[in-house]
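Handing you this structure, nothing more for now.
A single protein chain has been removed from this complex, and every other one stays in its place.
Lettered A and B in written order, each chain numbered from 1.
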Amino acid sequence: MLNIRDKGAAIWENWNRTKRVTFVLIVITIVAFLPYAGTFPATSFLNTPITSYQAVLVYPIAMFVLMALGLNIVVGKSGLLDLGYVAFFAIGAYTMGILGTMTGLNTWEILPIGIALAMLAGLILGLPALRLRGDYLAIVTLGFGEIVRIIALNLTQTGGPNGVVGIPNPPPIFGEKFGLDDHAGYFWVIFVMILLVIWMVRRFTIRRPGRAWEAIRQDEDVAALMGVNLLVYKLWSFSIGAAIGGAAGVIYASKVMFIAPDMFTFNVSVLILACVVFGGMGNMWGVILGACILAYLPERIRFISNSRQLVFGLVLLVIMNIRPDGLLPRKKREKIKQKEAK
Amino acid sequence: MNFSVLSSQFWSLCLQGVALGFIYVLISLGYTMVYGVLRLINFANSEVVMMGTFATVVAEVAILKNVSTSDPLHGFRLVYTLVFALVFSSLICGLLGVLVELVAYRRLRALGTNRLASLISAIAVSIVLSEAARIYTHSAPVTAPRLLEKWSFGEIGGANFRVDTVMIILAGSIIFFALDRFVNRSRLGKAIRAVSMSEENSKLMGINLNRVISLTFFIGGLTTGAAAFFYTTVYETTQFNVGFNLGLAAFTAAVLGGIGNLRGAFYGGIFLGVLEQFASAILGSQWKSVTVFLVLVLVLLIKPSGIFGEAVQQTRT
Partner (left out) sequence: MNKKIQRSLAVASAATLVFGVSAVSSAMAAPKTVYLAFQAPLTGPNALTGQDELTGAKFALSEYNATNPAIKVELVLADDQGDATVAASVAPGIASNKTIIGLIGPAYSGATQASLPAYKAAGLPLISMSATRVSLTDPKAPVNGFPIFKRVVANDKFQGPALVRYATKGIATPKVYLVDDVSAYGAGLAEYAKKTITSAMTAGKDSVPVNTSDYTSVVAKVKASGANVVIYCGYAPDAAKFVKALRDGGYTGVFASGDGTLKADYPVNAGKAAAEGSRLTAADVPFENLVTAAQMTAFTKLTGVKVPGTYVTSTYNATNIYLACIKQGKTTRAGIQNCITTGSFKGVAGDTIKFDRYGDIIGGAAVGAFVIKDGKISYVGVA
């Protein structure tokens, strides 16, 4: 089968620094102009029915890419099955909602607080949960996701089922306004965050934490034997993933100006996880591709309205059967190692 | 906090909890059997339950033409309706289980891919099943006819031994112990246990792996279908989204007891049923699931592989 991932990697390896920098700059420019793709005739096929294309580009597409990258650190890089990723998204969103309406802080000031609180939640959950193995971790994280939603639903401080209304939009930066209709601005902010995450993950991967995660993913016992402190590195991976989820939540709440517990159901966790696995676990480019497709597809096929979730499920099932490692799987070399380790 | 309810309703809550627990037990067998053999969460099982509830309605309404929601059946007709609906629902769910394995697991297993891929394909199957049911029923709840007249055998300490409660507890126990004996005593049961101990060795011993795995899914489906029948008979209504909550509860029960372990699923299910009743009576129904998960986390911290532990042979990896 065609292995785009290896081909791409081979081409990349053969390029020198100038070529790489130019390529990256071109890609960044193209992506930065995506919000306007709907207005050009050549690319207007991208337009989505009913919902506006620019809005779809921000949520779900860019937001899903960001969260899928975050979850990929947990699931793809270190092999910890997290079924409650929505919890961190919710914590970020509620931090923005409550602080934004109660205090005079603006979005950019709340962003670090939201990230910190999500990380803290990651630590609090991780300390007991990460001692558990595999599927036990899955059910505990799933439970945590539901608990966060139920608590938000039942506390008066979080607005109960009504949620938080009147969350302020972010103040302008560099003259770029963030009104309700300025989707492009939000897109660029999330795009910058995505670039930061990509950069961060690439740095991690080639350094100590990346190697530790890889070892944990392949075989925990061997990793422990080789002197990797399992709990510490698992906690790292968990809370970095949580931080990214929290950041996405802050931006989301500040964009839609209204949040309610119904927005943070188990379905969101499943969708983000599906993005990761569908695209190619462990490989960032695959994850990005997966998130783009899974976020965009249901919006694009809104015209079949009633059965679009059904079609979505069928597509997911067929693709998983044809390409079980995802659309762009991680390097073959790693896979062979993985098989040997079994 | 409301403890006053305990004074008059303590035994009633216990009895209802056990009855609810038996439904959880039967569904959690669908998770625990598959987990024991494949070490995979059978994520589509929750939607198998949902399909089972609809199969029960089809058997009762479309095939046996019972439509009244207020006039219960009597005598021979009641017996054969109950038995037929139970068998029909179980068979449909058993076959559905086999089908789920075919489309979501088999190919991926043959390719030897990571476990998450089959998790996602199972989730995809759940989406397809629940969406198909949603579209077919126009999202509307579907009502099952009233079969049992809800008369009572009597009350002991405020606990009302109603006929449906007693039926679930008796029939649930029979099904569970039959399954337990089957897995422990019969040839096929031994094959299932052999595969769960070691796939490779059992292949060497001449066991047809695919057939054993299909059989496991079939048996898991059978008990799940039975649970769906009891659910529909007691609550007399179903909807395309009943699967999620039931599946989640049953999976939690399986983990509480020690997943992969049949008796663990039994005690886990009943414990969970009773816990849910008391949590919603004392703390308020909205805190029920939070209580359940906190208890789950505590149990796992103290005993990392559930109250009864995984079956010894499954502590590999």
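Going forward, a contact is a pair of C-beta atoms (placed from the backbone, for glycine too) under 8 Å apart; a residue touches a chain by one contact, two chains touch by 3 or more.
Nothing here was measured: the structure is a model prediction, and the numbers come from that model.
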Remark   = Across B:L108, B:A191 or B:A281, the one contacting the chain not displayed is B:A281
Key: Residue of A:S52, A:T103 or A:Q157 touching the missing chain in the full complex   = A:S52
Ask   = Footprint of the hidden chain on subunit A, which residues?
value = 49-52, 55-56, 59, 101, 150, 153-154, 160-163, 165-166, 179-181, 183, 256-258, 260, 262-263, 299, 302-306
Inquiry  = On subunit B, where is the contact patch with the chain that was removed from view?
reply    = 2, 4-5, 7-9, 12-13, 16, 20, 69-70, 134, 138-141, 143, 146, 150, 160, 162, 231, 235-237, 239-242, 244-246, 276-278, 280-281, 284-286, 289
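What we mean here is this: only the chains that are shown with their structure count from here on.
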Ask   = If you average the Cα atoms of subunit A and of subunit B to get two centres, how far apart are those centres in Å?
value = 33
Note = Listed in rising order, the residues of subunit B that touch subunit A in the complex are 35, 39, 41, 103-104, 107-108, 111-114, 116-121, 123-128, 131-132, 135, 244, 248, 251-252, 255, 259, 286-287, 289-290, 292-294, 296-297, 300-301, 304-305, 317
Note = Within their complex, subunit A touches subunit B through residues 75, 81, 128-129, 131-136, 138-140, 142-144, 146-147, 150-151, 153-154, 266, 270, 273-274, 277-278, 281, 306-307, 309-310, 312-314, 316-317, 320-321, 324-326, 338-339, 342
